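A single protein chain has been omitted from the complex, and every remaining protein chain is retained in its original position.
And now, chain A:
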């Protein structure tokens, strides 16, 4: 791929290098060997959260218009979280209308890690989970812990 896209590819190359050289603590992001726009991501459940001890697999894809359009990110590992639905889709403003081309893969991953630490049931994607989180947080947290044990253990 050449053309004006080359400039943005240079950006992808640099971002990838930095991710590999100075990885985010608790996050692995490895580019696919056949497609430089596709990343295999593993996020460790943050300490103190119901996801602690789990390792969550995600896929991250940089669309053709990146960085003008946000990366597409999806959880591959099942997770009990009010802002993540059964298909692994994530409700996160910076992945949608609050995306800015000055943000990076790194910022996105950090934001996802933060979302695991601080679920936001007031802006839900999965209504059932969000409802549970609001009505009986203790139960929701224990379910999340249960799911982590069941699906996110390596």
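Everything below uses one rule, namely that contacts are C-beta pairs under 8 Å (C-beta built on N, C-alpha and C of every residue); 3 or more make two chains touch, one makes a residue touch a chain; residues count from 1.
Definition applied: contacts and distances are computed from a predicted model.
Novice: Just by its UniProt name, which of "Probable cytosolic iron-sulfur protein assembly protein 1", "Proteasome subunit beta", "Autophagy-related protein 101" or "RING-type domain-containing protein" is the chain not shown in this complex?
Specialist: Answer from the UniProt record of the missing subunit chain: "RING-type domain-containing protein".
Novice: Which of A:31, A:54, A:67 or A:82 sits in contact with the chain that's absent?
Specialist: A:67
Novice: Which parts of chain A are in contact with the chain that was left out?
Specialist: That gives, for chain A, the contact residues 1-8, 10-11, 14-15, 63-65, 67-69, 100-102.
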